[in-house]
Structures are given as C-alpha cells and as structure tokens.
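With one protein chain removed, the remaining protein chains of the complex are shown where they sit.
On to chain A.
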C-alpha cells in the first residue's frame, strides 16, 4: 500500500473511533503535548494507561470475588479508572465507570459484577483500537512517511 493510502486509512480509522464514541475530544489534547523532546508522548501515556488499567481491573476482579465485598475498596478502584480513562479520552470506559460507581454506592454486588464486565469490554475495545492505530502510524513511519497531528485528520 502506498504512503498516501496508508495515511488516508489512518485518518479514516481515527475518525471512526470518535464517531463510535470510543474516544472523545480529550484524546485530541494528547498530540498537543507531543514535541521533538517528547516525540512519543501519546503512545507513552496510552501505554501507561494500559498498564495502570490492567492492574486496576485485576484488583477489581479480586475485590469483587471476595465472599463479602468491601465497597470501600471497590469504589476507589473504579474512581481511579474513571479518572485515568477520562484523562486520555477513553470515553466509553469512563462512562462505564460512572455507571459502575452508582452501583457501588448502592452496594449492589450483582450489578457491580455486570458493570465490571462492561468496563472490561469497553477497555479491551479501546485498547485494541488504539493498538491498531499505533500500528498504522508505525507502518507509515516505516515507509518513510511522517505523522503529525494534521495527518490524524485534526
């Protein structure tokens, strides 16, 4: 595939993430924080988000699997995940966390289990999409092209 086509694919792919609500405008803040001295900022912060989220989801699963669920523990995890997903623009993850928290407040264990599944689903979705996005970028760079915020259709 030639460079122009790849760049078009990248643009279209990125757009789709916004159209589907997987990402929101906060994600567009991130390229603005990237410059020559921090040329990998976006992928770095997103990787950090993945690592952080994997940890939180693991802790959440463990907490919800306890015989007696301690919501004093569960809620802060969800709050954390809500915060970090919001900071990088992972809108659907964030929204799922909002719902999750309301059930934590009600101390509804069954609903919380369902919420956790929902959050995981949204998380794996955005993770998958962003990994694909970065792969597309890498292909472009490897083919001698350049990525700038403009190429992402911004």
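The rule is short, and it goes like this: contacts are C-beta pairs under 8 Å (C-beta built on N, C-alpha and C of every residue); 3 or more make two chains touch, one makes a residue touch a chain; residues count from 1.
FYI, contacts and distances are computed from a predicted model.
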Options "Aldehyde dehydrogenase", "Response regulatory domain-containing protein", "CCZ1/INTU/HSP4 first Longin domain-containing protein" or "Translation initiation factor eIF2B subunit delta": UniProt name of the undisplayed chain: "Response regulatory domain-containing protein"
Omitted-chain contact residue, chosen from A:9, A:26 or A:108: A:26
Among A:9, A:43 or A:80, the residue in touch with the chain that has been omitted: A:80
Hidden partner chain, residues of chain A it touches: 14-15, 18-19, 24-26, 28-38, 41, 44-45, 48-49, 52, 76, 79-80, 82-84, 86-89, 94-95, 98, 101, 148-150, 152-154
